[in-house]
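Have a look at this one before I ask anything.
Only one protein chain is missing; all other protein chains are in place.
And then chain A:
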Amino acid sequence: MTQLQARGVVRAYGPTPALRGVTLDVAEGEIVAVTGPSGCGKSTLLHCLAGILRPDAGEVTWRGHRIDTWSEAARSRLRRTEFGVLFQFGQLVAELTAAENVALPLLLAGTGRREARTAALTWLERFGVADLADLRPGEMSGGQQQRCATARALVTEPWVLFADEPTGALDTLTGEQVLTQLVRLAREQRTAVVLVTHEPRIAAYADREIVLRDGLVDHTGLGLDVPLAGGAR
């Protein structure tokens, strides 16, 4: 079932067009990679889908409701309750410990302190950083912070996780461990993921890949049926 839809989404920054009419669907629990060269509009599309940016034209609908026309307050509530967002550099709150950072989305949603802390510790454990629970971001490596940020993005068990180059700042092995775990947990709890990346090997974790080029979906990007030479593999 389609949960999230974009229809002819157009967005410019002043005179610079970033999206020139993008249409796509994301089904419940589906993992979709959005790829394409630098500047093709991936981040802009993610922000429009997540209700962070408003398109200049076109529509974004969430379970049949048009959300691009909603007020900032309503969209921000939607992001808090139904969505999770994860960027390249975790963006943890510097003054809070790892456990407090991960508990924060639950506290904002009205969960009690003790319950939120317990859930935070469980999620830190799932990303292998439970021992860092009482450290602040400044006391952690970039990779450790990113694991905490990933835990924070999933702790509310959102319907959709929007992830923009979530492993872009990590070394190959660390990035892979974080991503494997993210994808595994997302599949377990049926969280859909919109995964922005310019790396083919990261996109390969998704169920489907959408290639953008100059602000449009590039139909020559993928999916051609071609014979394999010699039939060999």
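By definition in this document, a contact is a pair of C-beta atoms (placed from the backbone, for glycine too) under 8 Å apart; a residue touches a chain by one contact, two chains touch by 3 or more; residues count from 1.
As a working rule, contacts and distances are computed from a predicted model.
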{"item": "Choices \"Transcriptional regulator, PadR family\", \"Glycosyl transferase family 2\", \"SoxAX cytochrome complex subunit A\" or \"Uroporphyrinogen decarboxylase (URO-D) domain-containing protein\" - which one is the UniProt name of the chain not shown", "value": "\"Transcriptional regulator, PadR family\""}
{"item": "Chain not shown, touching residues in chain A", "value": "180, 183-184, 199-201, 204-205, 209, 220, 222-224, 226, 228-229"}
